[in-house]
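Every protein chain of the complex appears in place save one, which is left out.
By letter and in written order, the chains are A, B and C; residue numbering begins at 1 in each of them.
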Amino acid sequence: MKKRWFILIAVVLLVAVVLAACGKSSYKCEDPYGCVNVAPGQPIKIGAALVLSGPNESLGVDSLGGVEIAVDDFTAANKDWLAKGKHSIQVVKEDSQCSAEGGQTAAQKLAADKSIVGVIGTNCSSAGEPASKILSDAHIPLISPSNTAPSLTAPKTHAECYLRTAHNDKVQGKAVAEFAYKVLGAKTMATIHDGSPYAEQLQQVACDVFKQLGGKCVAQEAINVGDTDMRPVLTKIAASKPDVLYYPIFIQEGALITQQAKEVPGLENTVLMGSDGMISPDFIKAAGKAAEGMYLSGPAAVNNEEFNKKYEAKYGQEPPSAFHLHAYDAATMLLNAIKKVAVVDKDGTIHIPRKALCQALFSTKNFKGLTGTLTCNQYGDCADPKININKIINGKYVPVWPKK
Amino acid sequence: MDSQNTFWKSAVKNGLLAGAIGLYSTLVGLVQAFNKRAVIEQLSLGHITLLLSWGVVAYVFLNHHREAESKGKLIAAGALVGGLGAFLVALLPMTAQWVDYHFVFVHAGPEMYSLLTFGKGPWVGSAMLVAVGALWGVLIALVVSLPTFWRNSVVKAFLITITVGLLSDLFSGMTIGWMFQPFLGVEGLNILGAVLVFGLSIAYDYWSAHRKPKESAEAVATEPTGITKAQLRRMVVGALALVVVAGLPLLLGSYLSHVLNMVGLYTIMGLGLNIVVGYAGLLDLGYVAFFALGAYMMGLLTSTGPLGIAHWTFWEAVPFSILVAMVAGILLGVPVLRMRGDYLAIVTLGFGEIIRILALSNWLKPLIGGAQGILLIPKPPLFGFKIQTPIHFYYLILVGIGLAAFVAYRLRESRLGRAWMAMREDEDVAEAMGIDLVVTKLTAFAFGASFSGLAGAIFASYVGSIFPHSFNLLISINVLSLIIVGGVGSMPGVFVGSLALVGLPELLREFAEYRMLIYGLSLIAMMLLKPEGFWPEPIRKRELREEVGD
Amino acid sequence: MEPILIAKGVTKRFGGLVAVNNLDFTIERGSIASVIGPNGAGKTTFFNCITGFYTPEEGKIIFDGREIQGLTPDRVTRMGIARTYQNIRLFSNMTALENIMVGRHPLMHHQWWDAILHTRRYKREEQEALEAARRLLNFVGLQGLGDQLARNLPYGAQRRLEIARALASEPKLLLLDEPTAGMNPQETSEMIRFIRHLRDELGLSILLIEHDMKVVMTISEKIAVMDFGKKIAEGKPEEIQRNPRVIEAYLGRGAASGIKSATATA
Partner (left out) sequence: MSEKIKYFLERISWVDIMVWLFGLAILVIAVIGVIGSIHNAYYTKEQWMDFVVFGISQGGVYALIALGYTLVYGILFMINFAHGDIFMAGAFTGYFLAAKLNQYGIYNSHPIISLLLIMLLAMVTSVVVALITERVAYRPLRKAPRLVPLITAIGASFTIEYTFRGLYGSGVEAYPDMKIFVGKTSVLGLRILKVHLLVIILSILLMAALYAYVQYTKAGKAMRAVAEDKDVASLMGVDVDRVIVNTFILGAALAGIAGVLYALIFKQVHFFMGFIPGIKAFTAAVVGGIGNVPGAMLGGFILGIFEALGPGLILEGLGIPASYQLKDVIAFTLLVLVLIFRPTGLMGERLSEEKV
C-alpha cells in the first residue's frame, strides 16, 4: 500500500508541475508587493468580510447587497474589458461577525487566498481593527462601508491599505447635537447606549458637542443588548426631564425604548432621537406607531430610488439597513481602481499589481458615488460626510434637515 | 403475514420520518442556503442535504431488516421510504398556490419551490422529485444488500467524498495548495477529484481489511535486553509526530494555522477547566472571566495606546496575566466554597457575566476602555524578531499548550491531583480521608484560572485589540462542552474536543447563520453517540509498574 | 488498659429529635468494641459525632488525650481515626490503588510545586505511597485488582478495599460501620477473621456498628447497646446477652420494626 501512496503523490506532483509550466506568461510583474494574475476564464475575486450572523446581521446583509449590485453594474458597464479573457467578478463572502476575533478570522481566511484582489468590509469597527492590519500586511486593500471608529483612520493607528466610505462617528454625533440644539431648541439632552463601541462613541460625541453649544447633558445611561424592560431606565431618565432623548442603538432595543418611552410618565414632551442603526424597515415594524415623529440621523444618501429598485428586484425586499450605498461605492471604487491598474495580456490574462492598486485607491479624487463625491485623504477617509436628520412620518423616513 | 404487515407499516412510518426531516431541513432553509455551494461539480450541498435526510432514515431502516427480508422487498421498501420522504417535501410546492407558507416560513418562496421542482413547475417538478427520492431509496437498498465489507466501505467513501468536497476550498489556501488544483472545481471537487477520493477510500479499506495481521504479533514479542519493538515503534511514531506538529503550519498556510491557533487557545483553556470540572468536579460556567482578566491584564500592561499603563513587552506581562487570573480564581472561589453542583454552576455563570458587564461599563471606562476596548496591543518580540503571523503564533501557542499540559499532567499524578479526584467522587468521604476541602478547591480554581489567564494573554497579543464583547458566555459554554465531548478528565480528550468544537465550526464559517444550528445538532449527536466522550480518560495502570512519574 | 477514646455525655439533636442522648462510652486501646441497637437508635449518628461530621451539642469526646468534638473531619482523620461506611462509599471512578493512595493523603506532605518540579520529596513520598498501597492491597487480599476501577469490583472486594483505604492513613482507631452488611455467612466469618487479624497484626483499636448479633458476640470485647439515642446497657458479650432490657428492646420491638422496615421498602 505504501507504494501505491508514493505513486499517487508522484502523479499529483507531475500533473501540478506540468500545469504550472503551462501557466507561464509574457507579463513580468514589477510591483514590490507582487501581482494577482487572473488566467483566462477565471474570475476576478474580491472579498466581502461582513457581519452575516448574529444580532447585527442585517447590517451585513445590507452591505452585501450593495457590493453585489455594484459588481453587477460594473460587469454590465465593462463587458468588453471582461470579455477578452472571459472573466467574471466573484464575491467571496466571509462572516467577520461583530467582534475582533471574528474580524481576524475572516481576514486571515481572505488573506490566505492569494487570488483575492481586494476586500469590502468590515461592518463593525471592532472587527475592522485586526482585519485592517492583517489584510494590509498581506497587501490586500480593505474598504469599509460602515466602520465609524475614529481610530481606524487616525494618523498613528491607521493601517497601510485601509480606507472607508463611511463617515466618522464625529461627524454624525456633531450633526445630531447641532440639530437638537439649534433646530429643536433643546436645552437638555439624555442619552442611552447599548455597550456597542459604535453607540457608546456616538452618544459621547453628541453629548460633548451639545455641551459645547451651550446645552446640558443631564443623563448618560446604558442598557445591555438583550434587555427588554426599559421602563426602569426610562423612569430614571424621566426624573431629569430632558428635552431630547438620544439613543443611537439598534433595532431590537431601540424599538423597545421607543415604545416604552410612551408609557413612562415624565417623558411625554421629550423628543426621541436615534441614528442609522435604526434606519430600517424592521425598526418601523417593531416599534409600530410609537415611532411616529421620531428623528433619526443617518447618511444623507439612504434612499436612492434607482438603487432600491435594483435591490428589491434582486432580493425581494428593501435594503434592511443604512449602509448599502456606502458598500456600493466602496465596491465600485475598488473595481474602478482594479481596472485602472490592471494590465491585460494578449491571451486575456489580467495582472493586477498590488501596491499600485492600493495607491490608486488612496488617490481617488472626486469620485461620483451614490453617497456623494468621494475624495480619499492620506489616512483612508473617503466619505463625503453628509448627514441627514430624518423624521418618521406615516412609517416612512422623511429627511427634514438640513433643508435643501 | 403479521410480520409482513409490520414491515410495511414501519416502512411507511420511516418514510414519514424521512419526509419530516426533509421538510425540516427545507423549511429551516438549509437546502436553499446550501444550494449555492457546490460540493462535487454541479451537485450542491443543498441537494446533498435533502438526499442525506432521506438517505439516513432509509439506510438505518433497511439495514435493520437486511437479514430478514429479501432483496427485492428491500428495494421496494427503499423506493417507498425515499419516495414517501420526497413526496412530503414535494407537498410544499404542490400546495403553495393555495396556501401562503411564506407568511410564517421565511424561506418558503418561489425560489425554494423552483429549487425543489427543478424549475419545472409544481406538478411535473414534484413528480420528478418523488422519482428522484424513490430512485435514491432504491440505490440505498442496493447498497444495503451488498456484502458487509462493501456496504460499509461504500457508505464511508460516500461520506468522506462529501466531506472532502465540502472542505476542498481549504486545500487551495495551503502552502502546498497548488498540488490539489487539478482535482478542484471553481468550488468543491471536480468529477476527477470526487472519483479519486471515492476510489482511494475504498482502496484503503480494502487494503486494511486484507493485510496480514502480523504486526500485533510483533508488538507482543519482547526482546530480552532493553527496549521492546513496541517501545521502539512508539519512539519512532513519537518523533514523527513531533516533526509533523512542528512542520504543520508551514504546510497548512496562514489561514489553517489561524484555525489551529484558535483550537490551541481553547485547548489551553480546556486543560485548565479540565482541572476544575474534570478532576475536581466543580461545575464552572463562568470560566471566561479568567480569560478576560488575562487578556485585559495583557492589554493594560503592554498597550501602546492611551490606556496602556506600563508599556511592557509580552514576556514581562505574561506572568502578571497568569497571576491576576490565579488570584481572581481564588477570590471568586471563596464565596462558592460551600456550594455544590448546580448551585455552583449558576453562581459561576453569574461571575462570568459580572466580569463582562464590568469590563463594558461606563463606570470603569476611564481605566479599561469600556465598550471601546483596548487597542494597540503589541505582538511579542523574540530576540529582535517579532512574533506576528499566525504561523509564528502557532509555535507560541504550542509552547503554551506544552506548559499547560505538563503542569496539568504532573499535578494529576500527585497528592493534590488525587485529592481533586476524590473530592469529585465524594466530597464528604474525601474530607474524612483527611483532605482539606478548602485548600483543595481553591487550588483547583487557581490552577484552572491561571491556564485561562495564559490563554487570554496570548489571545490579546494575537488579536491586537480586545473588546468586552469577545468575553461572552458562549466561550464558557464552548470550553465546557469541548472537555465533555472529548471525555471528562482526559487530557487528549481536551484536544480532540477543541478540534471538534472549535476547529470544525471555524471551517464551517461560510454557512454563517447555520453554523450555530449545525453546532447545536452536533453537540447532541456527539453526546448521544459517545456519552463518555471521544477520548475518555485512560485508566492508569500502575499496580505492577515500579516507577514513579518519570 | 488505658482508654483510647472516651465519650462523655454526648448529645446530638436534630430539631426536636434527640438522636444521641447523653452517651458515655469508653474504648480501651487495642480492643474491639461494638455499638449495637435497632434501626434508628443513633449508632451512625454517634459515629458521625466522633469523626467530625456532626458537632454534638453537649458532651466531650476525648481521643488520645485530646478533645476532638467539633473538629472538622479532615482534622479528626489526621489525628488518627479512620472509618468505613455502612453503604460503601468508594471513589468509584478511581482505581483500587488510587483509592488507597487517597487514604494516605494525611501522611504525605508534598505541595503542588513539588509535584510540578518532581522534587526529591515528591518522588520519595509517591514511591512510599505506591508501595504502601500495594502492601495494603495484598493485605486485604485484593492483589491483582489494583488497576480495576473501584466500581467494577465485586461487593466483598469493595468492602475490603474500603477498609484498606481507611488503613492507609495508619489510624490508631478504626471505625467500621456494619462491615458485614449484605454478606453471606461464609463471607461474614471471613470478615470476622479479618477484623481480628487487623487488631492482632496492626495493633489497632476497633469500634464497630453491627446488626448481626452473631458477629458482635463473637468478636467484641465490649458492647454498648443503644435504643432511642440512649445507651441502655454496656458490658461484655455474655453480660449483654443476659441483660433483660436488651432482650426486651432488641428482640421484642426489634422484630416488629424489622417487619415494618421490610414493608417500607417493598
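As a working rule, a residue touches a chain if its C-beta (ideal position, glycine included) is under 8 Å from a C-beta of that chain, and two chains touch if they have at least 3 such contacts.
Values in this document were obtained by computation on a predicted structure and should not be read as measured data.
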**Fill in**
Contact set (omitted chain vs shown chains) is A, B, C
**Request:** Touching the absent chain in the whole complex: find that residue among B:E353, B:E413, B:E506 or B:E537.
**Result:** B:E353
**Prompt:** Which listed residue, B:V106, B:L192 or B:L250, touches the chain dropped from view?
**Reply:** B:V106
**Fill in**
The one of C:S31, C:N48, C:T95 or C:S169 in touch with the missing chain is C:N48
**Message:** Looking at the full complex, which residue from A:A255, A:M294, A:M333 or A:L370 touches the chain that isn't shown here?
**Reply:** A:A255
**Request:** Could I get the residues of subunit A that touch the absent chain, sorted low to high?
**Result:** 55, 57-58, 195, 220-224, 226-229, 231-233, 235-236, 238-239, 251-252, 255-256, 259, 263-265, 282, 285-288
**Request:** Kindly note down the residues of subunit B that lie in touch with the hidden chain.
**Result:** 24, 27-30, 103-107, 277, 283, 334-339, 341-343, 345-347, 349-351, 353-354, 357-358, 360-363, 428, 438, 477, 480-481, 484-485, 488, 513-514, 516-517, 519-524, 527-528, 531
**Residues from subunit C at the interface with the omitted partner, ascending** = 14, 48, 53-54, 67, 70-72, 75, 265-266
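FYI, only the chains that are shown with their structure count from here on.
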**Request:** Work through the pairs of chains, note which ones touch, and then classify the graph as line, ring, star, complete or other.
**Result:** line
**Prompt:** In angstrom, rounded to a whole number, how far apart do the mean CA points of subunit A and subunit C lie?
**Reply:** 72
**Request:** Could you please state the distance in Å, as a whole number, between where the Cα atoms of subunit B are centred and where those of subunit C are centred?
**Result:** 47
**Fill in**
Chain-centre distance (mean CA atoms) for subunit A and subunit B, in whole Å, is 31
**Asked** Which residues of subunit B touch subunit C in their complex?
**Response** 406-407, 410-411, 413-419, 421-422, 424-426, 428-437, 443, 447, 539-544, 548-550
**Fill in**
The residues of subunit A that touch subunit B in their complex are 1, 4, 8, 12-13, 15-16, 19-20, 43, 52-53, 57, 93-95, 98-101, 104-106, 108-109, 111-113, 126, 129-130, 133, 137, 149, 151, 157, 193, 195-197, 199-201, 220, 222, 224, 316
**Message:** Give the list of subunit B residues in touch with subunit A in this complex.
**Reply:** 109, 172-173, 178-182, 186, 200, 203-204, 207, 211, 253-256, 258-259, 262, 305, 357, 360-362, 370-373, 375-376, 388-390, 459, 462-470, 506, 509-510, 512-513, 515-516
